[in-house]
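This report refers to the structure that appears directly beneath it.
A single protein chain has been omitted; all remaining protein chains appear in their positions.
The chains carry the letters A and B, assigned in the order they are written, with residues numbered from 1 in each.
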Amino acid sequence: MATRKKSLLKVIILGDSSVGKTSLMNQYINKRFSNQYKATIGADFCTKEVIADDRVVTMQIWDTAGQERFQSLGVAFYRGADCCVLVYDVTSPNSFKNLDSWRDEFLIQASPRDPDHFPFVVLGNKVDMDNRQVSTRRAQQWCQSKNDMPYFETSAKDGTNVELAFQTIARNALAQEAEVELYNEFPDQIRLNTDRNNRNGNSDNCQC
Amino acid sequence: MSDDLPDKFDLIVIGTGFPESCVAAAASRIGKTVLHIDPNEYYGGVWASFNLESFCALLEQGGNKELRNASQKWHVAETLKVAEAESDTVAGETNIKTDAAKQNVLDWSRETLLQQSRRFNLDLSPKILYSAGRLVQLLVSSNICRYAEFRAVDHVCTRFQNNIINVPCSRSDVFNTKDLNIVEKRLLMKFLTLCMTYGEDKTDEDALQFRGKTFREYLQEQKVTEKISICVMQAIAMCNDDTSFEEGMARTQQFLNSLGRYGNTPFLFPMYGCGEIPQCFCRLCAVFGGIYCLKRQIDDINIEADTNIASVVLEGKTIKAQHVVSAPGHLPNAFLQRNVGVYGQAELVNSLSRGIFLSATPLGSEELNSGGGGVNLLRLLAGTQEAILIQLSHFSGTCPKGVFLFHITTTAQSDQPAQDLAPFVSQVFNPDDENAPKLLYSAYFTIMGRERTSATPNVDVSTTIFCTSTPYYELDYDKSIISAREIFAKLYADAEFLPRAPDPEEIVIEGEDPRALSENSLPDDLREQLRELENSAENMDIEDTDAAQAGECTQEDAETQNMDAD
């Protein structure tokens, strides 16, 4: 049996309700957009195989599943994130203002080992709309003030910058993974229902 | 905020503990509209995990309805003394010495521990999962397992002649243990193999011979030594002298069936603590449209006499629901005073006596804690009472490196958890024993549970309100799952309980032809490659001779087949 263990990157998307988190995910994965607001039913996470820096990486993008709507995201959601995508709606100044608290919330809940260098990527979504309220300059300034987070202006509707943004997300998340991690001596964490864990000394399938 | 909420749901669930979350997820999964509320600002209720600071605060305020009789004690100084703090920074050889002696009580103070508060996940109701047990099966069959990660329990231990020894349960354990000689090893392996196959043949002589006898009597009949007998009784079958042969055998089989699946023992512990488990169920509920509101108080619940529909008053707003499922402690007083029939409701009484202990050193020998300390399980006995001790190291994501976390749980005998636990605590943290871990912090509390009464008054088939169960004294979640299923079956008689949730790739997006395959589902590079190269490849096809092409195809197809195995 082949022991497959590709790098898996967990990316979580945060931001106020209806800034387009699920739509961005859908646009990136399925190249689709639906105008209907569905409060993210069925949206869980998406996986996509990407090649970054000569490596095949499975990127797992996690949606909030609507639990952010009444400030009820549990700490479990934040566990083990390799990258955090902060999304706001360029037509909603409030959603931009809240980025600060989303970022803080992430740092508290996920408590990454190196908070100063944790990879965040900021997306200003809905640039296809006419009634823009947050200027690019203002957004860029804020991103610079927070350890120079990469910033992209996207449209989940027409796909502007979506591909590029997620490429950056993958690359930054991967860069975080140091070589030390690859050779650690810790016993591996177990995911249920994956074959690779399930191969303890079966003497009948000898592979020597 | 509550104004955004719809005013009608199929089900309102109050409390986000394990059984409530189970029911909420199951209802949402079959398409019911669910509103899931918790008066607390955190998930899990009495099943939650806390960071050190919030845990101390919770005990400080004296607990809540479900957690009482709280007390806590710091065994270390408020802050590190300056001299000691500085000793770490002395350069050169002395520094190496300090590192070696790092696992020392003096290295920690209340302040330094609280600085790492977020590295702690202290469970109110810690559990250990059988790798093939009911919860693991449920997580796998429902596909909720994708939301959690686990750590294999490193060792199952038992006390033998005042020492804590490793119970050799896996083949490699038996091979490595120095506690058994080779004949004993063979006997133990043979006994375990026998138990594995036991019952396959219904006419098994033993089955007839030992019917009605105890498991202990059965063990005595087997040619095993005292040591093996103790290991089997205490740690494998986890039974006592009165346990029947059938039950002891069933438990041994449960243990053995869970072996060899993940780690070296049959047990798993959830990474970051058991508080994660209810949240996994809640996520599933949310993914299927369940709405989550933490930190909301329920003012009252009214039942419409003719329709039996419940009106839940949530911070002034009335929301209607077909059914309400609530954790026992969360039903509003106004409602309770009206004495309406609630399925499963009972007085809250002392149920579990709990102790949480922090130490800078692990319990037991170096062998039991190789590689920086293990996640170990130890069942303790004192007279006719028993307790479960779980040792957790930082590998479990529940405490910082250099600290060991111990959970001890026993059935409550009184409203004084410290007193209930004293006979067990003295076995492992005896201050006179220099090998025993020295405590940094200790806390005691009582988990309240429903009084076991035979029937709840005023309950009939039309009952709208259901009360869930509190944590049981059990290793795994078996009884809690059974009781959650029972409520679900009362709500939705013929519906399937948590059928497998599809993986994201399996879901058909609205308006999509389910058979269609867009280029988008191909990996990026393949897609680009395809687009880029299609033209040039077409040109080349013309150049190539047909024969060469045909010959290559089969091999290529085979290779692509492999490629497809991705």
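Keep this in mind: a contact is a pair of C-beta atoms (placed from the backbone, for glycine too) under 8 Å apart; a residue touches a chain by one contact, two chains touch by 3 or more.
In this text, contacts and distances are computed from a predicted model.
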{"item": "Name per UniProt, for the chain absent here [options: \"V-type proton ATPase subunit\", \"NO signaling/Golgi transport ligand-binding domain-containing protein\", \"Signal peptidase complex subunit 1\" or \"Geranylgeranyl transferase type-2 subunit alpha\"]", "value": "\"Geranylgeranyl transferase type-2 subunit alpha\""}
{"item": "Identified contact with the non-displayed chain, of B:K65, B:R119 or B:K185", "value": "B:K185"}
{"item": "Option touching the unshown chain, where B:G63, B:G289, B:G449 or B:P471 are the choices", "value": "B:G289"}
{"item": "Full-complex contact with the absent chain, from A:V56, A:I108 or A:M129", "value": "A:V56"}
{"item": "Contact footprint on chain A, counting only the chain that is left out", "value": "2-6, 41-42, 51, 54-56, 182-183, 188, 196, 199-201, 203, 206-208"}
{"item": "Touching residues (missing chain, whole complex) on chain B", "value": "28, 31-33, 171-172, 174-176, 181-183, 185-187, 189-190, 223, 288-289, 502, 506-508, 510, 514-517, 519, 521-522, 525-527, 529-530, 533-534, 536-537, 540-541, 544, 556-557, 559-560, 562-564, 566"}
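Basically, only the chains that are shown with their structure count from here on.
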{"item": "Residues of chain B touching chain A in the complex", "value": "1, 4, 42-43, 118-119, 136, 139-140, 143, 145-152, 154, 170-172, 260-263, 268, 271-272, 276, 279-280, 282-283, 286-289, 291-295, 371, 395, 501, 504-505, 507, 509-512, 518, 520, 523-525, 566"}
{"item": "Chain B partner contacts - residues on chain A that touch it in the complex", "value": "26, 29-32, 34, 39, 41-51, 65-67, 69-72, 74-77, 79-80, 108, 111, 185-187, 189-193, 197-198, 200-201"}
